[in-house]
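For this view, one protein chain was removed and the others were kept in their places.
Now for chain A:
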Amino acid sequence: MAIKNNYIRIEYLVFLCAVSAFGFVTENTYYLQIMTFIGINTLLGLGLNMLMGYTGQVSLGHAAFYGIGAYTTAILSGTYGINPWLSLVCAVAAAVFIAFIVGLPTLRLSGYYLAMGTLGFGMIVNIVIREWAAVTGGASGFVGIPVLEAGPLIFMSGANYYFLVWGIVFAAMIVCRRLLASRTGRALRAIHDGEKTAVAIGINTHLLKLEIFIFAAALGAVAGFLYAHFVLFISPESFGFMFSIKIVTMVVIGGMASVWGALLGATVLTLLPEVLHGFAEYEMIIFGTVLMVVMIFMPQGLTRGIMDMIRTAGRART
């Protein structure tokens, strides 16, 4: 057991070193910007992975919490001039509150019905953002989001923001890891495998599902906050149905029920469109093909797929 724990720690250490090294070495702001987006998307993937990958509850409205986070902080700090860090707290609180209200009835659903319920919720949030123009700026977007500052640090230059985002991603990964290794983590996986049996064993599945839904929503709101203060201009399209689907795709491609899966999925889905820009009008065709190929050859997602490949290679050598 001790060896296994060390192994995990080494994994994280390597990851931390790689991320920091990239931050210090790279000066190209474009690369840093892409990496920052990967970090933000990883947060979204992590949250949804807890809900979908581990607990087996499919949500097609995760972008709504991303939007709630982004718009709450935009409105509070942009329109009302509240300190952005305070508005982060408000953004998370708003997402938690809304997740509670929405989750209470919808999490009694399961399977397709839960997917439909969350889909509807995502659409409602998007319509509210779009139509409540007086507050949100409507379809033309919200301008005037302040830059994040902490004492002498201004989080605007590529590297500063990069470190801020990845610091939070790292912390979130550790929190998820700890949560999953605990009694709650086992219970989540038990719900995934057989909700009825989980109830029979004494797990209050409704409450636990609600809690993890709220947890995912909170992570989504943090991601929204980071996004808003990074791009400084937000519009409803970034938080629509298509983006919810994209987060689901990240989780599935990266590998369900794996903390690294969220990272890998977010990386692939953020990088791929950038790499494929060169192919101009063929971009979407290649994008779709890559996703199909991954699903055909690695139905468990990239994380498991790569792990299996390494294992087979190791076996072939011995």
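The rule is short, and it goes like this: contacts are C-beta pairs under 8 Å (C-beta built on N, C-alpha and C of every residue); 3 or more make two chains touch, one makes a residue touch a chain; residues count from 1.
FYI, contacts and distances are computed from a predicted model.
Look at the chain that isn't drawn here: its UniProt entry, checked against "ABC transporter ATP-binding protein", "Acyl-CoA dehydrogenase family protein", "Phosphonate C-P lyase system protein PhnH" or "UmuC domain-containing protein", names it "ABC transporter ATP-binding protein". Residue in contact with the omitted chain (choice from A:19, A:203, A:217 or A:302): A:203. One of A:81, A:194 or A:273 touches the chain omitted from the figure, and that residue is A:194.
Listed for chain A, the residues touching the missing chain in the whole complex are 183, 186-187, 189-190, 192-194, 196-197, 199-204.
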